[in-house]
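In this view, the complex is presented without one of its protein chains, the others remaining in place.
Per-chain numbering from 1; labels A and B assigned in written order.
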Amino acid sequence: MLEPSTVAHVHTRLRETSPLVQVITNYVSMDIAANLLNAAGASPAMVHDAHESGEFARIAGAVVANIGTLSDPWVDGMLAAVAQAEADGTPWILDPVAVGATTFRRDTVDRLLEHNPAVIRGNASEILAIATSAGAGRGVDADAAVEDVRSDAEALASKLGTVVAMTGATDLVTDGTRSVTITGGDPRAPMITALGCSASALVAACCAVHDDALEASASALAILSAAVEKAGEKAEGPGSLRWRLLDALSTLSADEAAAVAAR
Amino acid sequence: MLEPSTVAHVHTRLRETSPLVQVITNYVSMDIAANLLNAAGASPAMVHDAHESGEFARIAGAVVANIGTLSDPWVDGMLAAVAQAEADGTPWILDPVAVGATTFRRDTVDRLLEHNPAVIRGNASEILAIATSAGAGRGVDADAAVEDVRSDAEALASKLGTVVAMTGATDLVTDGTRSVTITGGDPRAPMITALGCSASALVAACCAVHDDALEASASALAILSAAVEKAGEKAEGPGSLRWRLLDALSTLSADEAAAVAAR
Partner (left out) sequence: MLEPSTVAHVHTRLRETSPLVQVITNYVSMDIAANLLNAAGASPAMVHDAHESGEFARIAGAVVANIGTLSDPWVDGMLAAVAQAEADGTPWILDPVAVGATTFRRDTVDRLLEHNPAVIRGNASEILAIATSAGAGRGVDADAAVEDVRSDAEALASKLGTVVAMTGATDLVTDGTRSVTITGGDPRAPMITALGCSASALVAACCAVHDDALEASASALAILSAAVEKAGEKAEGPGSLRWRLLDALSTLSADEAAAVAAR
């Protein structure tokens, strides 16, 4: 369902246009998310405070709101940015890190969801928690797997009119009608902290250069899977997997990215 | 005094149980501390704000409070988390970064110490500063060495009823009665920024899986020393030492970890 030529197209557009992506993200992911966007050809900008996040969103090609290390000023900054993005028709991506863990996270996600994200990118437990809260899921499970949450993800996407990009050993991207799975990567990838947050940032970058959010999200995950897999060939652990991922991403060809979709 | 079999046991438990460690730490250490915990088998969560830090501490196996980049909201978040940890009997670790440098740091450490940390992990200057402030040390010295501060550290541990883990070229772990020294590592390790902060996080992870805080702390430092030493064999500077450390930690065997204790 994901055409290899679409992935190749998105990959090439990223490098040709270097979209400006406003990434409001947690402290842990700042370094890796910015470096990963740079390696992929995009232009990251971590502008989070309400004094300027809305103003900056006007010039951004896409916006990320990631709740990993939350506090009130950051919630205000995220809301200002995504409200502006919504008003301008700029795609924005929600990364609901550990949304099931605390009341503060659940409440913040509820407020953010009022502004119609183009994509929700999370792991199976996070997607299940949101789906259940939205009346489209079947409970909470901290160790949920992508395949077990597929129907919840599809129901959530339909209900909210958004794309859900759920990552794990296999990735699932769905808009409720169309669903795409992506395989690849490396079993050691979960040891790279904030790789999921960085995936959300890359999804945003691809949404900035390609209007179909399902295709853009799936292409982002295909590009990332291809690069992780290439990096894994010579990596000896999570430390070398990380820097080799950045090297691989910066030198990845459109054909290598597209090959993941052809599986 | 530190049995090799204890280190091997703690090392194995870390990987088998993947304890959830709440790390309230400074901005500089976020990336390396999280990646180091992941490589060692633990599960890091950087949840710092008072809106949720106490609630989150209820599900954490251990908590770290690190004062490296301090501000009022973070002090509030640390106090909420460590108060909850104290109430639940969850071990928490104090990392008093540069406590001697400013009034704000000294005052904050005084407030945190009221909540009975299981372990204080710092360098010799930091331990000496706390010991002196607590009436158990002999002055302040920004360039203090572990061996010169041994008696101050033992007196501090006795007075507060805590474990003191003092790191340097040689590490000393003491509860005032029992004292263990750990040798190993690499002379270039101090060039890896926030490696001490990451050591505190690993001490917390080990305290989450082993009840004896002295043995847990010493095992954490033995595991780290073994991995740094292994990484140093091929490292050409602090950049490669860092990623090789993560690789080494993720592939370290229980025997390799235990060997440090057998010296």
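Here is the rule we use: contacts are C-beta pairs under 8 Å (C-beta built on N, C-alpha and C of every residue); 3 or more make two chains touch, one makes a residue touch a chain.
Remember, it's a predicted structure, so these values are computed and weren't measured experimentally.
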Of A:1, A:59 or A:87, the one touching the omitted chain in the full complex: A:59
Given A:48, A:105, A:188 or A:210, the one touching the chain that is not displayed: A:48
Footprint left on subunit A by the chain that the document does not show: 27, 30-31, 34-35, 38-39, 44-49, 51-52, 55-56, 59, 73, 242-251
Footprint left on subunit B by the chain that the document does not show: 26-28, 30-32, 68-72, 98, 101-105, 188, 190-194, 235-240, 242-243
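To be clear about the criterion, only the chains that are shown with their structure count from here on.
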Gap in Å, rounded to a whole number, between the CA centres of subunit B and subunit A: 33
